[in-house]
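Have a look at the structure that comes next, please.
All protein chains but one are shown at their positions in the complex.
Chain lettering (A, B and C) follows the sequence in which the chains are written, and residue indices restart at 1 in each chain.
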Amino acid sequence: MSQESLIFDLGRSGRYARAQAPAEHADLADIPAEFRRKQRAVMPEVSELQVVRHYTRLSQKNFSIDTNFYPLGSCTMKYNPRACNSLAMLPGFLDRHPHAPDSTGQGFLGCLYNLQEMLAEVTGMKTVSLAPMAGAQGEFAGVAMIRAYHDARGDDGRTEIIVPDAAHGTNPATAVMCGYKVREIPTAADGDVDMAALQEAVGPQTAGIMLTNPSTVGVFERRIQEIATLVHEAGGLLYYDGANLNAILGKVRPGDMGFDVIHINLHKTFSTPHGGGGPGAGAIGVGERLLPHTPIPQVGEDNGQYYWRTEKDIPQTIGRLSAFGGNAGVLLRAYVYARMLGREGMTRVAEYSTLNANYLMTRLKAEGFQVWLPERRASHEFIISLKGEAKELGVTAGDFAKRLLDLGYHAPTAYFPLLVPECLLIEPTETETVDDLDGFVQAMVTIREEARHDKEFVKGAPYNMPVRRLDEVKAAKELDLKWQGEAS
Amino acid sequence: MSQESLIFDLGRSGRYARAQAPAEHADLADIPAEFRRKQRAVMPEVSELQVVRHYTRLSQKNFSIDTNFYPLGSCTMKYNPRACNSLAMLPGFLDRHPHAPDSTGQGFLGCLYNLQEMLAEVTGMKTVSLAPMAGAQGEFAGVAMIRAYHDARGDDGRTEIIVPDAAHGTNPATAVMCGYKVREIPTAADGDVDMAALQEAVGPQTAGIMLTNPSTVGVFERRIQEIATLVHEAGGLLYYDGANLNAILGKVRPGDMGFDVIHINLHKTFSTPHGGGGPGAGAIGVGERLLPHTPIPQVGEDNGQYYWRTEKDIPQTIGRLSAFGGNAGVLLRAYVYARMLGREGMTRVAEYSTLNANYLMTRLKAEGFQVWLPERRASHEFIISLKGEAKELGVTAGDFAKRLLDLGYHAPTAYFPLLVPECLLIEPTETETVDDLDGFVQAMVTIREEARHDKEFVKGAPYNMPVRRLDEVKAAKELDLKWQGEAS
Amino acid sequence: MPFIPHTDEDIRRMLAEVGVDSINSLFDEVPSDLIDPGLPGIPEGVSEMEITREMNERAASDMLGPCFLGAGAYRHHVPAAVWEITTRGEYYSAYTPYQAEASQGTLQLIYEYQSMMSGLMGMDASNASLYDGGSALAEAVLMAVRANRKSKSGRILVPDTVNPMYCDATRTIVGNQGITLETVASNAETGAVDVETLEQWEGEDIAALVIQQPNWFGRLEEAQALTDWAQRNGALVIAVVNPTAMAVLTPPGEWGENGADIACGEGQPLGIPLSSGGPYFGFMCCRKAHVRQMPGRIVGRTVDLEGRTGYTLTLQAREQHIRRNKATSNICTNQGLMVTAATIYLSLLGAEGLERVAGHCHANTRKLTERLAGIKGVSLRFDGPYFHERVVELDRPAEPVFQQLASQGILAGYPLGRHDKRLSNALLVCATETVTDADIDRFADALSHALAKAA
Partner (left out) sequence: MPFIPHTDEDIRRMLAEVGVDSINSLFDEVPSDLIDPGLPGIPEGVSEMEITREMNERAASDMLGPCFLGAGAYRHHVPAAVWEITTRGEYYSAYTPYQAEASQGTLQLIYEYQSMMSGLMGMDASNASLYDGGSALAEAVLMAVRANRKSKSGRILVPDTVNPMYCDATRTIVGNQGITLETVASNAETGAVDVETLEQWEGEDIAALVIQQPNWFGRLEEAQALTDWAQRNGALVIAVVNPTAMAVLTPPGEWGENGADIACGEGQPLGIPLSSGGPYFGFMCCRKAHVRQMPGRIVGRTVDLEGRTGYTLTLQAREQHIRRNKATSNICTNQGLMVTAATIYLSLLGAEGLERVAGHCHANTRKLTERLAGIKGVSLRFDGPYFHERVVELDRPAEPVFQQLASQGILAGYPLGRHDKRLSNALLVCATETVTDADIDRFADALSHALAKAA
């Protein structure tokens, strides 16, 4: 694949897509000169065809679910139904202004209301707010609610949030944003939380605990009810990081496990697209204790009319998280998806994502790869450690990851969770066929064979991508973050 | 790029995209068994993700305007504005049934009516029918009208249609479909029609002549008025093959040249997409003499209401060409395009497509390539002959064409028109930048250099495409036209 | 100058290179009295923003509502994936795949399409599209006349149960080549052709018999017996079929002892929006023996220099760009993008899905017509098996009722009197899988209401 010039280098002074702008300049003379821009901004100067061609060609340099198997652990890269996109982009939805009165948005608000209801049901929580714009913002809202709860009770000695060492980075980062200290606890050898360590960590200083269940090591936390009791008895609350909800959708409910608040990554479990980095939506489910602190806005219903609930309705709310009501278009996609799944379909998400993970784990184990926690059931994801390969063959998890790209597979998540050496966290999702799983196993075996014959070959991968391995050190040291006018 | 399995080979018995079909089978028992299918059809059995992935990946194996410079002579591969697509696909347009009453389609019919008017103006003809579904069907309609005209006058000794040797294959094929014999006349050394030969060919047996102007050798037929007089005086009519209208849009009108009927390839001049083979639209412009024979349906207007004109309105019509009214969705795209261009924009199409062609011709000539008709102005396209290269370097026009693909350029039309040996017919269109033209010249020079150093290398091209050169003989001899159930 | 990228500086440089001082000089070979017509009738150009507003308003003015109209075009659910992929630039803005190496996407897709269409029709081979169902029948007639070497007559038998618009288009297209279409009258009670009717042509030189299944009235023809009669009499059989129906009905390849010779029809039901009549696509399949007589593009599977599988246009010597006045047809540009959509549609549905869709079309039509038949002033016409269309007879002329219901947002079927005065009280109604019970209620209520008043 040939290199693609920067869009700036395709330009010529004075060129622009003429169909896209007014034919004439307007008179700006009434804006005093001191407020006016002196020099035009550095911008591409290209034709419409150049834009279309450039970004079409660039797109082809991406892996994506629509082109490749993408078993990226913790990220739930499953099929994003195209109908979710086309229906969320109906003109009636797209053109509606966020400040338009509720009366003019009953179609849209009705979808959101029904989505709230379905998410509450499927998580076992009392209510749902769709305001958070991603998982991390959902986490923020949840922990901020925990804080508001303690504050409201005048219980102000609680300064710590407990977080397992396997947790996603957003968990500790969120706790800090809410003004808490992070207390990390280890994962036991069996993959569950180390109960002794937890017992020791819990105390009157505990504001709450953030857990993912199944955890990011890919197994179900078997003593979750015990943990809930322990934390609750100490006066702390439980936060559920719902990034892994795909594993239990319709099978088990976080509310039933004892959690007080949860966020759901709709861009994972409810299959809204990742979009090369976002947008997502981090809806939160709220239990009894935290109800008064639900973030705003939230959709309410009154006599068949839908409306936005604000601080008037939720006076103890933690407040708003963004200027408007959340990632509405993402929420519409999730709604369409949820409706297509329905009750049975949701349960089957958990069942088949779990089947796929266990099958893939079994197959890799049979091929001699070291599964972390081989005695446990995989949830919707599992870990293999390439420590052995790294030691014997000199080829790391990162090398396997890069070589997989050559073979047409997106690499699994590598080196996360941090506690497992040379790990790959593999999440096949329910939408992949058994043949694709078999193909992946074959690729892993092939790479190991290649490494046995010629380790340098594997370490030099990828070969078939638009670029070979990139110099990340140079990228970070000699920062080049924008086009400076030279030809590239 | 890896090979892509056939969709059939991805399937498993019993798999299908479940969101796309009713959840239950319906009862068909009231259809007697003798009418019922006994065995299911051989079809792919795949999931929705598999379909999306397969056809997304396949698409990446195509060159297209949206990804490559595509100077395919006679085909006018210019930018297809994306707005034309999105606006023609508005739900109100897509969901309208063709038999719905005119009263419910005023938006759609109004567009078509205005398009007819604009096309009549720009071609200088009396009226336009949008019924033909491609250029060749427009040709058919036009020649059938010529026949109807002679028949209506009882002038039944006219058995021949005159066609220049440079004409597109559809011209003679069409004449035959209308029951005519084809009389071919040569192109003179200066690129115009050989007047002597024409004089000799014209006679009482002449039903008409089919001309492209500018002709398919890329030059404007300078004696067109003389030709028109000659043919008309002999009682014949003139058919204008409008495939090259892009060259003269807004600058010169076929009606003013003396033509009686013309077709316009909207998928060329009016930039509707080629779609990998179609659909197009072959609107025809009709002059005074042929008005009574206009094909149906055609959009009429009465007191601000638009309606379909049928045989009731045009009793001497040649009839209908398809079940409904033409390629409506294509016509909407052409309408949007025409409106965005407007009067000035149309003229500029001719101006800049001509500028681009003359610039590219000049540059190639300067680099030592043999331009056919170097003394003439190029129209929107021109011909180079690689006879010299074929002789000296052993590398043919076809070899150049294949090697151009490697360098990221779609090949120009090769070996057409038939009269020029080793020719490439090059049409850059007005939507390409001068840099892309320069890049193409550079590629041609590079290939000639490569051929000088290693002719076999060029003859082996392409190398960077999904496949190398294909065995066309095997394809035609050992016909393999469908999947037979084996794994490929 | 929308879409033209040239800057003033570009233009100067280019003109200098060409050696002229203005763009107008480039037109100096054109007789000057022809140049620059002025075009007062063409309005000023508008921006994309302005035309977007206009088109939104126009589209909004075109009414949508429950649709019981078929008569050759059918409202089916089109999966979102179909057009989201079909309009990708790589399909949308590519040319006919003449340069095979740079067109493997389109070529492999067409090969897959040919396989699916052949499978659905039970035929040996498929082309990669004709313009529409009507012109496909015309091409099939021309092809049959070429392929039937034993017949010299150019006589084609066409039952009056074939879509009259198809007959019109066919007459227009084949009329100048000495071919005659002779009408076969159907049984006025059953709305289908009796094999006995054909006996009048027994032993005559007939090039082909056309059989439409389901026929224009929605009725199923005795395709088996008709096919056997035709082939016994030296005539080829041209099947005109609805592709959705073929998921559940005997496909042309299995008609009679030997199967039909040519199968063609309208591809619109396979994922193509109604869109006021186009673009759709005509499909055509045939037996192996006739493949060299088939018009249109055909893709074959072959190998490249390195032995890898690849796809290419083949048998091009049939086509106009090679064979010119000896070509099988003048067709060049076809309806390729529609074939792309249909291929994706068929892949999504599969035989299983298409069977379910077809089943629901039938069941909904049964439900609809049973309901309508219960209305005073309505009766069912033409007895016998049907697929997803049926004729209902009103107690008064159908055309005004059709117009009246349309003004209420209901497309109440097709008034058959437009083609046959004897049927001027008849509506051809259709209910696809998209029709709900509520739609049927709405139609039935509106119709009862309309018929409640004295005729």
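Here, a residue touches a chain if its C-beta (ideal position, glycine included) is under 8 Å from a C-beta of that chain, and two chains touch if they have at least 3 such contacts.
These figures come from a predicted structure and were not determined experimentally.
Trainee: Using the touch definition up top, pick the residue from A:108, A:307, A:369 or A:440 that touches the left-out chain.
Mentor: Going through A:108, A:307, A:369 or A:440 one by one, A:108 is the residue touching the chain not shown.
Trainee: Looking at A:232, A:348, A:387 or A:455, which residue reaches the missing chain?
Mentor: A:348
Trainee: Taking the entire complex into account, which one of A:162, A:185 or A:219 touches the absent chain?
Mentor: Going through A:162, A:185 or A:219 one by one, A:219 is the residue touching the chain not shown.
Trainee: Extract the touching residues of subunit B with respect to the undisplayed chain.
Mentor: Output for subunit B: 12-15, 17-23, 46-50, 52, 56, 81-83, 85-87, 91.
Trainee: Name every residue on subunit C in touch with the hidden partner chain.
Mentor: Residues touching the hidden chain, for subunit C, are 47-49, 52-53, 77, 79-80, 84, 87-88, 433-434, 436.
Definition applied: only the chains that are shown with their structure count from here on.
Trainee: Report the inter-chain centroid distance for subunit B and subunit C in whole angstrom, where each centroid is the mean of the CA atoms.
Mentor: 20
Trainee: Cα centroid separation between subunit A and subunit B, in whole Å?
Mentor: One centre to the other, that is 47 Å.
Trainee: When the centre of a chain is set as the mean of its C-alpha atoms, what distance in Å lies between subunit A and subunit C?
Mentor: Here the centre of subunit C sits 45 Å away from the centre of subunit A.
Trainee: Could you pull out the residues of subunit C that touch at least 2 other chains?
Mentor: 1-6, 10, 45, 47-48, 56, 79, 81, 85, 89-90
Trainee: Could you list which residues of subunit A touch at least two other chains?
Mentor: Where subunit A meets two or more other chains at a single residue, that happens at 12, 19, 47-50, 52, 56, 81-83, 91.
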